[in-house]
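Heads up, one of the protein chains got dropped from this complex, but the rest are sitting where they should.
Labels run A, B and C following the written order; every chain starts at residue 1.
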Amino acid sequence: MTALIAVLAKVDDLVDQLAKRVGGVDRGELDSGESYQLIRDAGLLDVLVPTSVGGRGLSFLDVTKVLERLGAVDVSTALGLNMHNVAIGALCETADQATMGAGQRFREWVFDEVHTNGRMFASATSEIGTGARLRGLRTVYRRTSDGFVLTGHKSFVSLAGVADYFVVTARDVTTEEDDVSHFVVASDDPGVRFGQYWQGAALAGTSTAEMFLDNVTIPRGRLFMGVEGMSLFKLVREPHWMVSGYTGAYLGLAGALFDRITRAVAKDAARAESPVVRHEIGRLATALRAARALVYAACAEVDRARGSVEANTAVHAAKYTVGELLNSLAAAALRLCGSKALASGSDQERLLRESQFCAVMPAKPDDCLQYVGKAHLGTNMHDVRSFTW
Amino acid sequence: MTALIAVLAKVDDLVDQLAKRVGGVDRGELDSGESYQLIRDAGLLDVLVPTSVGGRGLSFLDVTKVLERLGAVDVSTALGLNMHNVAIGALCETADQATMGAGQRFREWVFDEVHTNGRMFASATSEIGTGARLRGLRTVYRRTSDGFVLTGHKSFVSLAGVADYFVVTARDVTTEEDDVSHFVVASDDPGVRFGQYWQGAALAGTSTAEMFLDNVTIPRGRLFMGVEGMSLFKLVREPHWMVSGYTGAYLGLAGALFDRITRAVAKDAARAESPVVRHEIGRLATALRAARALVYAACAEVDRARGSVEANTAVHAAKYTVGELLNSLAAAALRLCGSKALASGSDQERLLRESQFCAVMPAKPDDCLQYVGKAHLGTNMHDVRSFTW
Amino acid sequence: MTALIAVLAKVDDLVDQLAKRVGGVDRGELDSGESYQLIRDAGLLDVLVPTSVGGRGLSFLDVTKVLERLGAVDVSTALGLNMHNVAIGALCETADQATMGAGQRFREWVFDEVHTNGRMFASATSEIGTGARLRGLRTVYRRTSDGFVLTGHKSFVSLAGVADYFVVTARDVTTEEDDVSHFVVASDDPGVRFGQYWQGAALAGTSTAEMFLDNVTIPRGRLFMGVEGMSLFKLVREPHWMVSGYTGAYLGLAGALFDRITRAVAKDAARAESPVVRHEIGRLATALRAARALVYAACAEVDRARGSVEANTAVHAAKYTVGELLNSLAAAALRLCGSKALASGSDQERLLRESQFCAVMPAKPDDCLQYVGKAHLGTNMHDVRSFTW
Partner (left out) sequence: MTALIAVLAKVDDLVDQLAKRVGGVDRGELDSGESYQLIRDAGLLDVLVPTSVGGRGLSFLDVTKVLERLGAVDVSTALGLNMHNVAIGALCETADQATMGAGQRFREWVFDEVHTNGRMFASATSEIGTGARLRGLRTVYRRTSDGFVLTGHKSFVSLAGVADYFVVTARDVTTEEDDVSHFVVASDDPGVRFGQYWQGAALAGTSTAEMFLDNVTIPRGRLFMGVEGMSLFKLVREPHWMVSGYTGAYLGLAGALFDRITRAVAKDAARAESPVVRHEIGRLATALRAARALVYAACAEVDRARGSVEANTAVHAAKYTVGELLNSLAAAALRLCGSKALASGSDQERLLRESQFCAVMPAKPDDCLQYVGKAHLGTNMHDVRSFTW
């Protein structure tokens, strides 16, 4: 708890500065990189790194609370920090498991890069046509005497131009099998190039772009955990990283949207005393409370029994619930705040745009419900055939 | 029916040109005025004008279908045309009722301006603080020997810079009572000035701005129907104009959004055959069909018994239902189409932004339900005390 | 319209008597047969029979309105009358299509039995395990020199002990194919026996039981339309009978439940003036109005283009919508009327129990949505492979 309190204090120091920048980044007037520099300077890249190597060693629940606090102010930046956490999360969690050789050296290198050198990591897994799935990947790798060469094209890569390293999925070019591995690519590795930045209704602060890999040479030491072909295993066992990191940031956004609605209503005494408005605010508050309780319970379950069906099911249920909550809050904002909620430049208008993306982020609503439904109907959730990977 | 078919044929000739302009107007690159010129050139300002003076004389149901067709392509322009209809609708409806003197001269003048001279009308009723309510209006008028002088400040005036005339509500400056009248102000009357254009998440095509009236002199002939103090009577008796015009345009938008979703899903065979996707599309289609059936039934009831509690109740129910439908479609678009629905410059992204405004337009969701609820619980709906006017 | 008005007048004469019996039948204290005798005496078995042979010749929309009126008072009896309509509906609809030989004789016989002799028909199609599907039917028939012999076991047969004839589905015992035909079995044919009457939360008035057929001999003239193997064709082309008859009766029940809620609320002035209650009543009224508009529009479409994809889609959408409406009304009854809605012997408590069955009757909610979804996603709905028959 003490570690969490210390980190939240850092976050509290930060939010005013982020709040001043968030609108400008959204409108494309300010560079998102400076927001991430604030994150780096506050030492937040370290939150998951084990205390044994000098990191903060926060639990999954604690990290979620950190993302919630950040997400309430600047959800794009919170999502960016989450990308970094996703990239290194599994390594941090297993830091107490003995390993040796290449695996151990890889882990030590990552922790050192993050903790000592302040490097930021990100993921580059999605491709056009297959999304975030491993099956049918078109980025390939081939082995060389002392490493690997990667070629391919990734889409929706967050932290482009911001992160130092990208964890990239690639398929073994020598087999027909879907034999997928993870590699760490440096942003300045020769052959790495970022394409068009994604332009959409929101998310400017995630700095998302296409990534092209043209015969990028990777030393052996940057093969993830030193072992090829582990990607599917990773995906099936540890969905909490893919699913739940988003949940914290969007829970924060939901809280911020609720506060904005409540404050707008409370300003006008006649409305604040309207039983219909109270009923509606009561309904929204209840949904927010239920979502928060579910998210925290799911994260606590991850900390208790990481990778268990129960933890994974809880995490999928939580992701779905936060998405539904945001839909509900967005519709209510229009009903309760009227055209003010839609005026250009208003905070609320930005929050409404940001909120639309929760349902778009993995795991998508039906993917969440399929996971939860299967788990409750007795499907073996550790059997990879249960997945549309 | 023949008249409707002829008008719909005109609309069909128009929609391709509107479709080419709609994105540009939305982004502020094209002038909305040219879209309205297409509307004028197609003779659509005439749809409500009685056949006896050369107009199209469409029924309320038929006009709703015209707005639906337009709204599917360019909802902002459809809303603009609706503003013109709202401004002159009650006059058109009562054209077969004998009147005389000032009332008759006023009506003839309006019909002549619209039909012969191609003038476009609009309304300027909202004010900051009171919204579209009559009670507490701050725009005032005083009588002169041959007319009136108006002074005040209107907000959210659609068709600013586009319409030729604005129907303005103002309060008699000589009494403490809420004695409100309607006047026709020309856009080029000395003392008329438009302020800042409203900038928001959508609606650029409605050309909405503040309107300042600084001692604007109005000849006696431009007092609405030649009678002072009729505004409340008008509002209470004829809510279908305030409420239901929007409904047609937004029903069209809902149909367009549904089509966009369905087409996006149908492109991908695997998704089109997914039972979950079919279930969802089935649910949306059902909601769209129910909303359309309700809107048409409500409009038919207006044509059958205009101003009746039954017609007014139906019209409020229809407005509410279309708003809920749009919420439901917008949430589904995110679930079913993912980030494509939110990419800048995509049609769908624009439709999602436009759809948010249905709930913001009068009558607002709870106002609709209060009307319907009261009507079903036996409140006297012709008693002005039942209204928060 | 005149024919409808005449029939509705008959219904109005009837409803007081049905209202007095409905509670007793529900509690098992009164015999449902007497309620159906009232239906017979009022000449309501005739509503679909063509005017050319002396029947009422009502349209599908008109019959739906008759069932709605009856369903508001006694939904079980309305469902029973619907069973009779379902059994003879397709014959009535095609009465103006020339036919000859066995088909013509069959049709004439049915019309004569209904119109001249006052016979009531019903259906016996469901079986344990397959439900109402044709595929996998276990009731079989074999041919004799002058007819057929049927053996099997039907479940959920409505009007057991009430109807004179049952339209029974059976499979040709001589082939492995699912070659299914319809036959008319008389309730007093030797070998016919009814088992246990179904006991459940409601529906006592439908007089539903198991039916056993033990080598029941059927003369050739009671083969449906004189042709074997037409059952699937019938099912695929004419879902409006299977789906939509229920819709009218349950729409009536929904109206009755809404009235009961509204009256209970309106009794208490404080509650009738509560904005939250008005909001809720407004929402329910809106949903009821939308459902009714959709049901009427769907029935009008059946009358306009019977068997078309558009008509069938509309009918499935309508069935789904009425089921959702009843869920919504039932939940609201508990919120708005409290324990009174659940006291034994109260009308409302019975209506709540009856309302639960709408979702259980074919087509079930997801079946409806799958049909609508497929139709909108471009599936060929006349291809039997699109069906899980």
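Heads up, the rule we're going with is that a residue touches a chain if its C-beta (ideal position, glycine included) is under 8 Å from a C-beta of that chain, and two chains touch if they have at least 3 such contacts.
This structure is a prediction, so every number in the text was calculated from the model and none was measured.
Visitor: Could you tell me which displayed chains border the chain that was left out of the figure?
Guide: The omitted chain makes contact with A, B, C across the full complex.
Visitor: Which of these touches the unseen chain: A:6, A:19, A:128 or A:272?
Guide: With A:6, A:19, A:128 or A:272 as choices, the missing chain is touched by A:272.
Visitor: Based on the whole complex, identify which of A:120, A:281 or A:381 touches the chain you can't see.
Guide: A:281
Visitor: Could you please point out the subunit C residues that touch the chain left off the display?
Guide: Against the missing chain, subunit C presents residues 156, 198-202, 276, 327, 331, 334-335, 338-339, 341-345, 349, 352-353, 356-357, 359-360, 364-366, 370.
Visitor: Taking the full complex into account, what residues of subunit B touch the chain not shown?
Guide: Residue positions of subunit B that touch the missing chain: 274-276, 279.
Visitor: Given the full complex, what residues of subunit A touch the hidden partner chain?
Guide: So the residues of subunit A touching the missing chain come out as 262, 265-266, 272, 275, 277-283, 285-286, 289-291, 293-294, 296-297, 313-314, 317, 320-321, 366, 368-378.
As a convention for this text, only the chains that are shown with their structure count from here on.
Visitor: Interface overlap for subunit A and subunit B, more than half of numbers shared or less than half: same or different?
Guide: same
Visitor: So, what's the distance in Å between the C-alpha centres of subunit B and subunit A?
Guide: Each chain reduced to its C-alpha mean, subunit A and subunit B end up 43 Å apart.
Visitor: Between subunit A and subunit C, what is the gap in Å from one C-alpha centre to the other?
Guide: Those two chain centres are 52 Å apart.
Visitor: Which residues of subunit B are in contact with two or more other chains?
Guide: 366, 370
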